[in-house]
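Every protein chain except one is present and positioned as in the full complex.
Each chain gets a letter, A and B, in the order it is written, and its residues are counted from 1.
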Amino acid sequence: MGERADGFTLDEIVSRFGGELIGDGRLRILQVATLENAGPADFAFLANQKYRMRLKSSRAGAVVLSSANAPDCPLPCIVSDNPYAYYARVAQLLNPPRQESPGIHPSAVVETSLAPGVSVGAGTFIGKDVKIGEGSAIGSGCVIGEGVSLGPQTCLYGNVTIYPGCTIGARAIIHSGAVIGADGFGIARETDGSWTKIPQIGRVIIGDDVEIGANTAIDRGALDDTVIEDGVKLDNQIQIGHNVRVGAHTAMAGCVGIAGSARIGRRCTIGGGAIVLGHLTVADDVNISAATLVTKSISQAGSYTGAMPFETHREWLRNAAQMRHLDEMAKKMRELETRLAQLEKKT
Amino acid sequence: MGERADGFTLDEIVSRFGGELIGDGRLRILQVATLENAGPADFAFLANQKYRMRLKSSRAGAVVLSSANAPDCPLPCIVSDNPYAYYARVAQLLNPPRQESPGIHPSAVVETSLAPGVSVGAGTFIGKDVKIGEGSAIGSGCVIGEGVSLGPQTCLYGNVTIYPGCTIGARAIIHSGAVIGADGFGIARETDGSWTKIPQIGRVIIGDDVEIGANTAIDRGALDDTVIEDGVKLDNQIQIGHNVRVGAHTAMAGCVGIAGSARIGRRCTIGGGAIVLGHLTVADDVNISAATLVTKSISQAGSYTGAMPFETHREWLRNAAQMRHLDEMAKKMRELETRLAQLEKKT
Partner (left out) sequence: MGERADGFTLDEIVSRFGGELIGDGRLRILQVATLENAGPADFAFLANQKYRMRLKSSRAGAVVLSSANAPDCPLPCIVSDNPYAYYARVAQLLNPPRQESPGIHPSAVVETSLAPGVSVGAGTFIGKDVKIGEGSAIGSGCVIGEGVSLGPQTCLYGNVTIYPGCTIGARAIIHSGAVIGADGFGIARETDGSWTKIPQIGRVIIGDDVEIGANTAIDRGALDDTVIEDGVKLDNQIQIGHNVRVGAHTAMAGCVGIAGSARIGRRCTIGGGAIVLGHLTVADDVNISAATLVTKSISQAGSYTGAMPFETHREWLRNAAQMRHLDEMAKKMRELETRLAQLEKKT
């Protein structure tokens, strides 16, 4: 469903989002779909040249694509410099966030006074001195600690936990199972090998337009705060340690771990399962590949990788055995070279 | 414990599950146990030749084993082609799922009308138009969104979250903290480096006999659905991206990540911490080792590995240094070979 049950015409779409329309502007679009599955009231996109062939057989009502692909397109189309982003905006237009009806479910426990226009789901607990901006929707089963501040138009799905004192900006989307503000992993080793906990008295400060995936955890700072800047997008199952700073518009895929006090730049992308060690600095515009372990600071923008290639288990057994002999192999090679050079002199 | 307080005789067990009984069939079994810890009313198994020696000292009432091990067994035994699966069936017989008494806890908020014979725990929220099959038990603190459908005999432990519109088949077991149907990680990059969210309008469709571990997350599809086929077994802390399809009877160990739109075949096994990148296809009957990163499609059944061997940190420092010089080393080797061949010609 969309904002309007009868959707939008291509003319209306172009007048909102720009782009060059080729075809009948009165065509009415109700939903988005893939080129393969779209029907005549659906809007599709072509962002990857690889799928160009699908234009011919698609039954989509209209397509957004780059100017290079427009001549091939048998369907009504909108030409855009960034078809995928254009498609995202149309998808948002047709699928606006679900409006929860404002009000506090009678089973919720709310120890603060909330602005009108906030909705709170069943069984949710909201502590003292919490501030929640207009138009925000808190799902069921959430636990929001004392002194938390949430910006307007924020959406928390069910079973989200936010520890006391954390601050989250406008238009945040936080998925179920996320935990914001748990204690960082601060422990000091005693002489006998046991550990003494260091109280974590910093907070988590999150900017505007941040999305946080399911079961992702962001720890509060030890002394200073953990900071997530505007527009950061975090997928599921991510771990952000204490005192980390993540720069604006950085995106991380699932299962990433960022250890304590690391500073990640702006507009970075971090692939699934990558790990950044603590106290490192990663520059702006760095792309880290999936499953890469970052063990030292990165001062130059660019792409970085450290993954081990996979192969059949049988081949791997043979090659992996040599990995433990690389240093030896390098020494042997230098030795052979010396011996060869001596021989070359002689003959 | 068990279906019957007085357990089952070996005769009853063999008449249910087959196998050849050697020993007194009237012996009564109350519980399962390891060979080491079993007492005279316990049923143990020998599935791994390595533990054969334990037969001699075991005090178990009876053992299930393969025909090769039967001659060595001083205890009553059942001979089976697949002793471990046989043992699993006996363990189930003696430890049937706990029956929750049907009924909705008065503190639950249920906005739909449920079949009799469903049990709903304290503080659980169930939205509108939810269907739950007969004999299902929903734990405490769960959040089940509008339009969700759960098959019969399904068990959700406490604090599970299911987003609107998702469908789960019969006899599912879903552990605490699991999140089914959160938004996939769909974002389109704008020219200025910021991201526009792409609404995720697909669903999660889960077949029959699926088990989902604690804190595992399965994202809803972007446009089409994310699909988990019958008999899939997922351990804890797993991340399944949007539009993934997992084939029937595939099993994944803890901490696995499957990126968006990957298609995993049937009867695969994926080891702990492995990652499969997006848009790849993995054939049926593929075994992926722990901590392996799958970066391209796999079209042949078989075992695949990509893990880095570990060693003492000191040795690793020496060998790892060479990993950044492998290409150089290969070139040097070709050069040495050429020089050597020239020398061989001369002499």
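The working rule: contacts are C-beta pairs under 8 Å (C-beta built on N, C-alpha and C of every residue); 3 or more make two chains touch, one makes a residue touch a chain.
Everything quoted here is computed from the prediction, not taken from an experiment.
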Candidates B:E146, B:E190 or B:E311 - the one touching the absent chain: B:E311
Touching residue (missing chain; options B:Q153, B:T167, B:T196 or B:Q237): B:Q237
Selected residue (touches chain absent from view) among B:A253, B:V282 or B:I298: B:A253
Where the missing chain touches chain B, by residue: 1, 31-34, 37, 81-82, 84-85, 87-89, 91-92, 94-95, 105, 107, 121-123, 139-141, 157-159, 173, 175-177, 209, 211, 213-215, 231, 233, 235-237, 248-249, 251, 253-255, 266-267, 272-273, 285, 290-291, 307-314, 316-317, 320-321, 323-327, 329-330, 333, 336-337, 340, 343-344, 347
Hidden partner chain, residues of chain A it touches: 107, 109, 123-125, 141-143, 145, 159, 161, 163, 177, 179, 182-183, 185-191, 193-199, 201, 215, 217, 219, 223-224, 237, 239, 241, 255, 257, 259, 273, 275, 277, 287-289, 292-295, 302-309, 311, 315, 318-319, 321-323, 325-326, 329, 332-333, 336, 339-340, 343, 346-347
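As a convention for this text, only the chains that are shown with their structure count from here on.
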Between chain A and chain B, centroid-to-centroid distance (C-alpha), Å: 26
